[in-house]
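Okay, here's the structure, questions in a sec.
A single protein chain has been removed from this complex, and every other one stays in its place.
This part shows subunit A:
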Amino acid sequence: MQYLPNIIFALALALGLSFFTMNIRKLLRNIKLGKDVNRTDKKPERLKNMLMIALGQSKMVKRPFSGFLHIIVYLGFIIINIEVVEIIIDGLFGTHRIFQGLLGDGLYGFLIGVFEVLAALVFVAVVLFWLRRNVSNIKRFLSKEMKGWPKNDGNYILYIEMVLMTLFLVMNATDVSFQQAGIGNTISQFIAPLFDGFSPEGLHTIERTCWWIHILGILVFLNYLYYSKHLHILLAFPNTYFANLNPKGQFTNLESVTTEVKLMMDPDADPYATPPEGAEDAVPEKFGASDVADLNWVQLLNAYTCTECGRCTSSCPANLTGKELSPRKIMMDTRDRLEEVGRNIDANKGVFVDDGKQLLNDYISPEELWACTSCNACVEECPVNIDPLSIIMDMRRYLVMEESAAPQELNMMMTNIENNGAPWQYNQQDRLNWAKEE
């Protein structure tokens, strides 16, 4: 019977981890629904971006207040994982504070002391985050797309963090031998007096309860990630690594279009020539994107990585002037639709069955797409290098090239370019008149 806790612990751990692995595999499958794009070049530059932006949080601190708080929570998260390793070993082998013996009192005390301070700081930071989200009127937390789940999701995570930090500190405070040793109880020594009247058994029960809820909480948190914007704590790393490295103004030149344009412009091309081998059964290329599978895998990875922070939206000129467009919503819609497609595939034994829906119209309206000035403010702002503009552009391409559904004035502009070589209706022969005037 004495092994029962260890067995229960092992089972809980295995269950938590396998559920997590299952979801991660689903995530990878969904991302792979996207088109291929080569992001394996310039490895040193990619690595540097990842280290600076994801690990070093260099873009977070551009907004100093939230940036600073975020760094505390982030450090807390990374460092406390060392504590989690100890908990897992203790849990599996029935030991108690195994690292204390291994590392020696000095080092162990120092580490735990630091963890306790961090835990307290994280608690404070999380409370401030909660106040920002729920009490202060910060516009980007009040947008339309932040109602319901996205709002609750943000808060749930803050509550979980508060509870986890409290449990960690109370656990230490009620660990009698730990308090007596007086090493590393920087914060918990001030909590311990609250439990002065408790019997040793009572204290032990509280300590054990905290320990169990703490580790089970962490497993729940791990599995909550997949359903939450908090997935970014994992995906920020690949996302910054695979991000676009070209100048922001450089849009892709669609290769499928290049081939056709070359054929059109080549006077020697024979339109009736037999196509090269294999070409006849190639699926006719769809120009632009109307659904998630038309986007590339980096754009889909972007969607899963989005933290819904709204920095993009709060700098978007269209959004600032009251237009429907919100780059954050573009990312959230893309993820929602991708999840829907994923569930569809799961329900239909691995194949997608047309559900009569798509990203365009059902999630993102043409009105949103046409409001974008392609200014790249959203791309610049995103703390994890997400590129909402690329999705907007791919969907515009679909609207124009597949549906000829551009606003009337843009059709006129394009006709003018085609006929006169300028967006306005002027004669190309007058193109040098400016030099003769004045």
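The rule is simple: contacts are C-beta pairs under 8 Å (C-beta built on N, C-alpha and C of every residue); 3 or more make two chains touch, one makes a residue touch a chain; residues count from 1.
One rule holds in what follows: contacts and distances are computed from a predicted model.
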{"item": "Protein name, per the UniProt record, of whichever chain is missing from view (\"CoB--CoM heterodisulfide reductase\", \"Sugar ABC transporter permease\", \"Cysteine desulfurase\" or \"(2Fe-2S) ferredoxin domain-containing protein\")", "value": "\"CoB--CoM heterodisulfide reductase\""}
{"item": "Contacting the left-out chain in the complete assembly, out of A:131, A:257 or A:347", "value": "A:257"}
{"item": "Option from A:41, A:201, A:354 or A:409 whose C-beta touches the chain left out", "value": "A:409"}
{"item": "Contact partner of the left-out chain, one of A:43, A:144, A:349 or A:436", "value": "A:436"}
{"item": "Among A:34, A:288 or A:388, residue touching the chain not depicted", "value": "A:288"}
{"item": "Touch criterion as defined above, residue of A:318, A:332, A:359 or A:386 at the omitted chain", "value": "A:318"}
{"item": "Residues in subunit A touching the chain absent from view", "value": "246-251, 253-254, 257-258, 260-262, 264-265, 287-288, 315, 317-318, 320-325, 367, 370-377, 379-381, 393, 396-401, 406-407, 409-410, 412-414, 417-418, 421-424, 426, 428-438"}
